[in-house]
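One structure is given here, and the rest of the page talks about it.
In this view, the complex is presented without one of its protein chains, the others remaining in place.
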Amino acid sequence: MKNTFGNNITLTVFGESHGSAIGAVIDGLAPGLTVDLDYINKLLALRRPAGEISTARREADAYVIESGVFEGKTTGTPICIRIPNEDTRSQDYSATRYLARPSHADYTANCKYHGWEDYRGGGHFSGRVTAAIVAAGAIVLPALNKKGIKIGTHIKKCGGIEDRDFSEAILNEIDSLYDKNFAVLDDAAGNKMMEAIKKAKSAGNSVGGILETVVLGMDAGVGEPMFDTVEGLLSHALFAVPGIKGVEFGAGFAIADMTGSNANDAFFMEQDMVRTRSNHAGGINGGITNGMPIVFRCAVRPTPTLGMEQYTIDMAAMTDTVLQSKGRHDPCIVHRARIVVDCITALTIADMLCTRYGTDWLVDGK
Amino acid sequence: MKNTFGNNITLTVFGESHGSAIGAVIDGLAPGLTVDLDYINKLLALRRPAGEISTARREADAYVIESGVFEGKTTGTPICIRIPNEDTRSQDYSATRYLARPSHADYTANCKYHGWEDYRGGGHFSGRVTAAIVAAGAIVLPALNKKGIKIGTHIKKCGGIEDRDFSEAILNEIDSLYDKNFAVLDDAAGNKMMEAIKKAKSAGNSVGGILETVVLGMDAGVGEPMFDTVEGLLSHALFAVPGIKGVEFGAGFAIADMTGSNANDAFFMEQDMVRTRSNHAGGINGGITNGMPIVFRCAVRPTPTLGMEQYTIDMAAMTDTVLQSKGRHDPCIVHRARIVVDCITALTIADMLCTRYGTDWLVDGK
Amino acid sequence: MKNTFGNNITLTVFGESHGSAIGAVIDGLAPGLTVDLDYINKLLALRRPAGEISTARREADAYVIESGVFEGKTTGTPICIRIPNEDTRSQDYSATRYLARPSHADYTANCKYHGWEDYRGGGHFSGRVTAAIVAAGAIVLPALNKKGIKIGTHIKKCGGIEDRDFSEAILNEIDSLYDKNFAVLDDAAGNKMMEAIKKAKSAGNSVGGILETVVLGMDAGVGEPMFDTVEGLLSHALFAVPGIKGVEFGAGFAIADMTGSNANDAFFMEQDMVRTRSNHAGGINGGITNGMPIVFRCAVRPTPTLGMEQYTIDMAAMTDTVLQSKGRHDPCIVHRARIVVDCITALTIADMLCTRYGTDWLVDGK
Partner (left out) sequence: MKNTFGNNITLTVFGESHGSAIGAVIDGLAPGLTVDLDYINKLLALRRPAGEISTARREADAYVIESGVFEGKTTGTPICIRIPNEDTRSQDYSATRYLARPSHADYTANCKYHGWEDYRGGGHFSGRVTAAIVAAGAIVLPALNKKGIKIGTHIKKCGGIEDRDFSEAILNEIDSLYDKNFAVLDDAAGNKMMEAIKKAKSAGNSVGGILETVVLGMDAGVGEPMFDTVEGLLSHALFAVPGIKGVEFGAGFAIADMTGSNANDAFFMEQDMVRTRSNHAGGINGGITNGMPIVFRCAVRPTPTLGMEQYTIDMAAMTDTVLQSKGRHDPCIVHRARIVVDCITALTIADMLCTRYGTDWLVDGK
């Protein structure tokens, strides 16, 4: 449903880039979960632009929890988190009101909303809105962690540079990814990526990349085929993150070139645990978790806002024209999108678990 | 929701591979649409196994429309299509009841359903169930065609062999794809693919591939962000098709390696029409159609059922063991999955249009 | 959603009165539940017309379970129950095709479906379709019973005659209601009701009544306010039963005339159990069960099909006209609607419990 997602735990998102506030309502979350305000701030900071590789817009993200939390714990009723917008320069956009920025939602929003949309800074289509997803996810993630479920995302590729693969050792310390603003496993590769971003920026250009996510600690048997498969629900949620153009699980598109004997993940017993020797299925068979790590990757497009001139149309005059953006913008959003992916994943995984185990499951173990 | 998908037009799927019947209920479809029984048969035939490159199981797909169609037209109330199962050899499966076929849903279904699942031939997880999707899609597709919307899928890659790309000329004749059992644009490439499939079969192995789909004739302005984006709804539906492990739109994962200036699709006016010079976004900006062709690709895994021995576990004894499948199976499902992709796409696209334009839209134009 | 209802356990209904079959798909039901074919027959018989007080149409209700049941147990995947239509006399309806039967759905269906609806015998709006609800409920009811939850409905009023109230003694033997074709607590009152029905029939007229339902054995704490309250979900489902025009909980409309001190249900401890001295709230406070019996009543209209002449319009000519029905019909549907109410209640209650306790709850206790 439009701006609400989830079956038993739902997330409703509202707000525009240059409105008074953005925010989210999380419903269906178990009562009694600890809400750690510092942790919310920590995750919001991971999404926030920082340094040369980001936009100059600076937001405090001084969020307010309006409901659903009482004396530091979730009450079980809807949690509204509101994040005021502060550092907006709306006048930057009025001059170019009718110039459709290529590969942005300006033109499609104009078609859908017949010109009534809040066009400033991308309005509801701005990446700004994802701060609400992060704030919501920051409540759910610690609850999942207490149940033994961990989620981590690294920048698999950015500006053409590849990060190292997840290893068993790294998976054991996956929490440490949340201590990194630029979430790579190999810092040397990370530095090269940041160089590529800066280089693109100085050319008025931008770069894209690939995010790789792993979910650890899931029981086998979670997922609701035929339609509410793990892949179906996660991809549905992930494509809400602006800039994602592809989602693949396990071996993903590479599996197309394998034979069955290479692709199949042989089961074996490890002590009393069922495991698979490879994990080309990404922890999911028939849309249901098999107990192995869930692994997926998201393709993130280069930021469409560029410093250089671009050909486009004037939507009012319906004529060809040229656009040169003056708004502040990111030369890359891959590193910022990463925590959004973690958080939307946490919400979706929590929803699936709550469907299977009931509304109280998240807190039962306490 | 589990086995029901869609917001305003919904598809509910039921049935197991070796039960008495599989089928679908389509609800919310406009009244007055012509139901062409021959066309349903034609599309079912495209999914049906045929020749050396498929399983030896032969199904007549002698479907019955139980409701929702009166005097050859849709009534507007739920359409139940039932397809009896006929050529089942259930005894093939009893001996291997507890041997989890690698990368099949045997183990995960056993975890989820605690052993109560109908294990024969994959039960509800069998590709057999997709016949119901095809029958449902075969009612919706002609209705979309009459509104100027066309959907076509070709085998972009199979067994390592690549097909030619869509060209403007081919898009103009996209209907002709429905005349092909093995839907390639370049028949020479198709022959090589079929050779690869046969070779895999003779080795007791299997191959995978990539399907590429295009949707033509969509208005700009369709899609319901933030969550019910075109990408989100389509991917959610597509991952219900057994064997799909990745979905990408437009340039997809390749966009990760582009710069913004390469990736952006410049708008321009062509007579009175807004168009883009490239289509790296796959016809979708901000989750909403922009009037260009919607383009996406699905990665299809090699069939997990193999003729060769595989290591696995015995789910009853919880011990390591070895499996040699005796059931009939496909050395490749890519060519059969193609019409399923067309049909689930048709249903999802029709649902989006119905959300935007109301329940009667499909028939209004008649 | 149109013909699908429920959040975690869903019911999808299809079929027309004079089509080839009606039926239902039940999804989300726990695996391992026993499916008792005789019990389904027993409940279908309670809905079936019988004797002078019903229509002369005779249906065997020879249902077929097409999927979701294996070796006598639910598998956890969708259960399709199909009930073929047999005793149809469709020619009865063609002559009066465009005569809108007053208070039937003929006119509104014609408006909604633009004349494409299957008009024979009320089509999808026929009470016939409720047989599918009964068959579905007959799978869920025994499973609820095993968890200690019982549901019973009696004819509180019919043709102006009132039945006795539920007493503690009767609640202890509520199962015995399923042994009665005409479900009253006081058989003498029942006989008078049947006399009233016969009298109406002989006059070419019909009578209505009130059904009262009780749900015993519910835990406190079930229900999902603000919207998915017990009252909200039950009433939503109950109004799907043709002929129901009002739903009230506990004291219902009578509470409007009470003062707070009379209406309030005082809590007290009975041994270790929390109970209330009265039950004017019908076992529900704030939309959530409080552990007392859930009590509600449904107003059932007199059957709109009459033997006598009625003024109406010709929908084709758009002129005033007179109608004399020739189809077979019921002089009263109250006694037949009763088991439909039991069954739709069972499905809705099971869905609520499954939302709270997870998909496996129904079977966990076994």
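All chains are identified by letter, namely A, B and C, in their written order; residue positions are counted from 1 within each chain.
By our rule, a contact is a pair of C-beta atoms (placed from the backbone, for glycine too) under 8 Å apart; a residue touches a chain by one contact, two chains touch by 3 or more.
Keep in mind that what you see is a predicted model, and the values were worked out from it rather than measured.
K.L.:
With respect to the chain omitted from the figure, which of C:26, C:65, C:81 or C:109 is a touching residue?
P.N.:
Result: among the candidates, C:109 touches the missing chain.
K.L.:
With the missing chain put back, one of A:80, A:183 or A:218 would touch it. Which one?
P.N.:
A:80
K.L.:
May I ask which residue of C:2, C:42 or C:198 touches the chain that does not appear here?
P.N.:
Among C:2, C:42 or C:198, only C:2 touches the chain that is not shown.
K.L.:
Specify the residue from the set C:95, C:169 or C:318 that touches the hidden chain.
P.N.:
Of the listed residues, the one touching the omitted chain is C:318.
K.L.:
Can you name the residues of chain B that touch the chain not displayed here?
P.N.:
Here the touching residues of chain B are 7-8, 28, 224, 355-361.
K.L.:
Touching the hidden chain in the full complex, which residues of chain A are there? Just list them.
P.N.:
Residues of chain A in touch with the missing chain: 1-4, 7, 10, 12-16, 19-23, 25, 27-28, 31-32, 64-68, 70, 73-80, 82, 112-114, 116-118, 123-124, 360, 363.
K.L.:
Could you list which residues of chain C touch the chain missing from the display?
P.N.:
Per the touch rule, chain C residues meeting the hidden chain are 1-5, 7, 13, 100, 102-109, 111-112, 124-125, 129, 157, 160, 200, 205-210, 219-229, 231-233, 235-237, 239-240, 242, 244-269, 272, 274, 276-277, 280-282, 284-291, 297, 299-306, 308, 310-313, 318-320.
Here is the rule we go by: only the chains that are shown with their structure count from here on.
K.L.:
Mind checking chain B against chain C and telling me if their interface is mostly the same residue numbers on each side, over half, or mostly different?
P.N.:
Same residues, largely: of all residue numbers at this interface, over half are found in both copies.
K.L.:
Give the identifier of the chain nearest to the protein's overall CA centre, each chain being represented by its own CA mean.
P.N.:
So the chain nearest the centre of the shown protein is B.
K.L.:
Roughly how many whole angstrom separate the Cα centroids of chain A and chain C?
P.N.:
Averaging C-alpha atoms per chain gives centres 45 Å apart.
K.L.:
Can you compute the centre-to-centre distance for chain B and chain C, using the mean CA position of each chain? Integer Å is fine.
P.N.:
38
K.L.:
Would you pick out the residues of chain C that each touch at least 2 other chains?
P.N.:
7, 28, 360
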